[in-house]
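Of the protein chains in this complex, one is absent; all others appear in place.
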Amino acid sequence: MNDNGAAVLPSKTEPSRTELDSLVSLEIEQELDSAFSKMEVNNLNLYYGEFHALKDVSLSFPKNEVTALIGPSGCGKSTLLKTLNRMNDLVVGCRVDGKITLDGEDAYRDISVNDLRRRVGMVFQQPNPFPMSVYDNIAFGPRTHGIKKHADLDEIVEQSLRRAAIWDELKDRLKKSALGLSGGQQQRLCIARALAVQPEVLLLDESTSALDPISTAKIEELVSELKNDYTVIMVTHNMMQALRVSDKTAFFLLGDMVEFGNTDELFTNPVDPRTADYVSGRFG
Amino acid sequence: MMGKNDTPLELSAVGATGAAGANAVGNMPPISKYDNVSPRHNMSVRIASLVMRGVVYLGAIVATAVLLLIVGYILINGVPYITPSLFEWEYTSENVSLMPALIDTVLMAACSLIIAVPIGVGSAVYLVEYAPRGSRFVRIVRITTETLQGIPSIIYGLFGMLFFVTALHWGLSLLSGACTLAIMILPTIMRTTEEALLAVPDSYREGGFGLGAGRLRTVMRCVMPSAAPGITSGIILALGRCVGEVAALLFTAGTIAQIPNFVGQGAFAFLDSCRTLAVHMYVLASEGLHMNETYATAVVLLVVVTVLNLAANVAIKKLRKD
Partner (left out) sequence: MRPASVKEAAAKIMFAAAATISILAVALICVFLFANGVPAIAEIGLPEFLLGTTWKPNSGMYGIFPMIVGSIYVTAGAIIIGVPAGVACAIFLSRFASGKVASVLVPGIELLAGIPSVVYGFFGLMLVVPFIRNTMPSRGLSLLAAAFILGIMILPTIITVSKSALDAVPSKYYEGALALGATHERSVFRVLVPAAVSGIMAAIVLGVGRAIGETMAVVMVAGNQPIIPTSIFEGVRTMTSNIVLEMGYAADLHRGALIATGVVLFVFIMLITALFNAIKKNEVSR
C-alpha cells in the first residue's frame, strides 16, 4: 500500500520546468483549438428505432471553414447534419446519445431548440421557398425572432439577399411570389432566408444536387465567400464539390466516421484503405 | 465540370482567405438588428404558441363535444322507448310503428340504387376507360356532375314533383321518389367510381390488353376487381344519403305510412305512396304528439347510418390494403 502511495505522490508534486512548458503549450494549443472549433460532436450515437445509424462519432467543426461530409448513400452523413440543428427531432423513433456543443454549450440541453435552429441555419436538398413573396420569405425568420419594424426588416432583406449574391436579380421583384423563380434562384433565396436570422453555422444538405451545373457553380462560389462570416458544414454526394469548396472533409461509411482531416490530405493521401477505395473509386 | 478553374488542391491550400478575398461580400457588416429585439420576445413567443395551440385544441374539443352531445342526447332519450310496439307490422296512430317506414326505406334505397348504380358506374367507366382524356364530352359531363353535386335536395324534390309526379303522371309514389333519389345520388357514385378506376395502375390494363383481351374484358376482369372496394364505399355513401333524405321525398314519394302492396297489385305497387324512416321521423316530429317515439325513431336512424358508415370504412380499408 505504501508503495502505491509513494508512486502516486511524485506526479502531484510541482512539475519540472520543462514539464511546465509543455503543459502550458498544450493548454494554449487547446485554447486555440476551441477558439477555432465552432461545433463539436462527442461520442454521438444515433438510433432510428433498432437501426444504429451513427456509431460513436466524434469530430469538431472549425470556425470559419467549410467542412464537407461525404460517403455513400445511407452512411449517416445527412443524419449527422440533421442532428446538428435537431431536425432529427421530427423523425419518430429517433434517439440521440452523446454530446453536441455549439461554442461549448450543449446543443440539446443548454440551448432551446428554436434558438439552436436560429443559430445553426439549414439549407435543404430541394429548394423550399415558402409559397409567398420573396420579401416575406426572407422576413419570415426575422419576424419569428421578434423584429417588427419595417425599416429593420427592409434592411435585413436587402443585406441577406446581397450576401446570397442574388440582390441584383431579385430587387425588382421582392413582392412577387418566390415560386416563380428558377431552381437556382430559389436555392440562393433559401440561403438568403437562412442568413437573415443571423446564424453562426450554416448547414447545407446536398443543396446543389437538384440544380443545374451553372447554378451549382454559383452556389459553390457563394459558399466559399460565406465562410468568412459563417461556419459551413455541407453534405455532398459530389466529391469534386467537396474538393473544390471544403477545407476539412469527413468520410462516413455505414454509420462510422472512417476518416476526418484536411480535404487535400484526405483526398490525396488517405490513411484508411476504405477512404482510399471510396475516393479513388469515385475518381477512377 | 462545374466551370471553375481552381484545381482542388490550390483551393483548399489557399484556405480561408484566398477564394473569398477577391470578393466584396466578406467586408459586409453583420446583420445587427437583432440587438434591438425586446428581451421579452421569448415570453411572447411562448404565449403566442400557447394561444395558437389553445385555439386548435378548442376546435377539436368543440367538434368532439358536438358529436357526443347529439349522439348522446338522442340515445339517452330514445333507447328507453324502443319497444316491440314500435316494430309492429301495421302502422296506427297509436303505436306509430316504424316498421312500414323501415321496409319502405329498404325498398326506396334499393330501387334508387338499382337505377343509379348501373348509370353511375357505367358513365364513370366511359369517362375513365373509353373517352379520350380531356375531350369536350368528358368536360361537359364533369361540369354537369359537379352541378348535380351542388344542387340542394329541395330542388331535386321540386324537379321530381314537376317531372315524375306531374309530367309522367306517376303520382306520389315509390317510383317517383326512387327516380328522384337516383338522380340525386348519381354524382356521388360517378365520382367515387371514377376515383377508384383512376387509382388502378395502368399496368393492370396493359396486362389485359397484352393477353389479347378486348377493352370490355380488360375493364371487367382486370380493372374492376381492384376498383371494387372504392366503388362499394361510394355506393354505401349514396345509400346513406337515401336513408337520411327528407326534402327530396316529401313531394315525390309522399308521407303515407304503408308498405306498397306488391302481392295484391304486382308491379303497380311501385306507384303506391310510401314514407321512409327519415320522412316518418319528420312527420312524427312535426305532429309533436309522440316525442318519445320520435326519439326512438331517431335512434334507429342513427344506428342505420352508423352501420353504413362503418361498412364504407371497411370497404375503403380493403381498397388501401390492395
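By letter and in written order, the chains are A and B; residue numbering begins at 1 in each of them.
The rule is short, and it goes like this: contacts are C-beta pairs under 8 Å (C-beta built on N, C-alpha and C of every residue); 3 or more make two chains touch, one makes a residue touch a chain.
Bear in mind the structure is a predicted one, so any value in this text is a computation, not a measurement.
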Wait, the hidden chain, what does it touch out of the ones we have here? A, B
From the list A:Cys75, A:Ile100, A:Leu181 or A:Ala194, pick the residue that touches the absent chain. A:Ala194
Which of these touches the unseen chain: B:Pro100, B:Gly208, B:Gly240 or B:Pro260? B:Gly240
Contacting the left-out chain in the complete assembly, out of B:Ile74, B:Cys111 or B:Ile231: B:Ile74
In the full complex, which of B:Pro80, B:Gly122 or B:Pro225 touches the chain missing from this view? B:Gly122
Using the touch definition up top, pick the residue from B:Ser38, B:Thr92 or B:Thr144 that touches the left-out chain. B:Thr144
Absent-chain contact - pick from A:Phe36, A:Tyr108 or A:Phe124: A:Phe124
If you put the missing chain back, which residues of subunit B would it touch? 45, 48-49, 52-53, 55-60, 62-64, 66-67, 69-71, 73-74, 77, 118-123, 125-127, 129-131, 137, 140-141, 144-148, 150-159, 161-163, 167, 183, 186-187, 190, 214-216, 240, 243-247, 250-251, 278, 281-282, 285-286, 291, 294, 298, 301-302, 305-306, 308-309, 313
Since one chain isn't shown, list which residues of subunit A touch it in the complete complex. 85, 87, 90, 114-118, 121-122, 124, 126, 128-132, 140-141, 144-145, 179, 190, 193-194, 197
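Methods note: only the chains that are shown with their structure count from here on.
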In the complex, subunit A residues that touch subunit B: 64-65, 114, 142, 145-147, 149, 152, 155-156, 159-160, 162-163, 165, 195-196, 198, 213-214, 216-217, 220-221, 224-229, 240-241, 243-247, 262-264, 267-268
Which residues of subunit B touch subunit A once you look at their complex with the stated criterion? 1-4, 6, 8-9, 11-13, 15-16, 19-20, 23, 25-26, 28, 30-34, 36-38, 41, 44-45
